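The complex appears here without one of its protein chains, the remainder shown in place.
Take a look at chain A:
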């Protein structure tokens, strides 16, 4: 900015416009020459309050505007309600119209001035020059996804926000919550004094630290209650004997979401915040994170995990949907939300298993596996059961004998999970299927056949069985199995190539002319967001992940891992992650809306129901899927 001020070779008014532009995106990241090009080719117009600035009747848009003073309101006529609705507001430093000038068409929204308004504008020619010469400007206007994604996310949030009214964001670093100095004491302090110290400071917990300020335990009012109720100590007992040892901790850079997930997974309400050397610097409690909101993630997870009846679990499922709404409102992105749903689903599955073991223990240790989207931790509210069992055959038993015991148990679990809202799998990919209740040796054989005799039918199953995770029971045997499978795939170039070919079967729903290609079921103009939108990403990423020894099943995390391994360019991967997350976000929002209307959940949407910006973003996201598929084609020479 200083440079522009000192540069006396440009007229004062050009310089002052450059300074104005530099305070706003995308101009803030543009070169000075490009800003000068804008300023020198700009015209300045005045619009009084209520004047029309741009109208659909004006024909193809041929100017690009920046608000210099005042505001612009977007108006659209709602035919159903026969009234005019404000669709957006553009304020100082913001640009318009983007979609229309790039699409070389008239605007679909009436732009009206609010208050005394001045706009700078440039003609199409100057706009095109800037687009072609300035990368930040081009990025802002064209690539859309990253910069427009923010706007869409914002819109998704404000939609859910309407009922919540909060500006809380789950991406906020913990340091914002953990400012206060936590109350600490040494391990030898009697409970009486520890509680007195908590009382003086009006807090519900105290951290027990060693001499170097490393947290070694935590003592809460809950622990005090337990001590009295169960008579495990007296007020003179050293706090060391009653504290919860090795409290979980996060660094101050971790965000609120991580903290919430950690609390939800472990059902505790306090976390220590530590520095790089594990020294205590603060404390976060569940109520710090959620006190202002009615989001009760931790409590919900705790209630699920301690439910004593199936019907309690069934009734809790509606709370999960409410929570998704709240999460959207609190700025969680779609990746965070699917992980949260997966976490709560895991807790539910575990509890159903625990309740059944209590009732009717099959007497044989087993690992409960999940496949497909649950295996990838990418579940939404619409979710099928895809599960199986991995067991180690006890001495003196045959595998079939084990199955005799485990299968009836699995049948009950599958049915009860269905009661909880996990739809029974139509393809019978469930633990009660004898073919999917196997010993470690049988699973290994199964995968050998799967990989070596890769039939087209096998390849269809790749999206299920190659995304696998343990939800319950010991995990070592699964880890060993996975290692063998990955090694085999890495060595089998033919299998990789067939997987890649299979991944290319699902084309993103775009025509050659970048219009949407619809599912051909005749009636509605439908897009299948799951099969046409998400699957191309999931499948292509899976091929790269398996070929490069990535054990993780989560698509976004697989991409991160592939960047670290140098397989993906970081910029590309970011664009793909954005695009994938965005399709997921639109899908989830559609699910929430279907729930509200009491409809059955589907993955179909009619793009005409979306607003212009979302449609454009969706199209751009599909284009990113095409790019990812192209990389697959090049890599495997398909």
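What we mean here is this: contacts are C-beta pairs under 8 Å (C-beta built on N, C-alpha and C of every residue); 3 or more make two chains touch, one makes a residue touch a chain; residues count from 1.
In this section, contacts and distances are computed from a predicted model.
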Undepicted complex member, UniProt protein name, chosen from "ABC transporter permease", "Acyl-CoA dehydrogenase family protein", "DNA-directed DNA polymerase" or "histidine kinase": "DNA-directed DNA polymerase"
Out of A:40, A:139 or A:354, which is the one that touches the chain we can't see? A:40
Kindly state which of the options A:33, A:116, A:210 or A:569 is in contact with the chain not pictured. A:116
Even though one chain is hidden, which residues of chain A still touch it in the full complex? 9-17, 19-20, 39-48, 51, 69, 116, 118
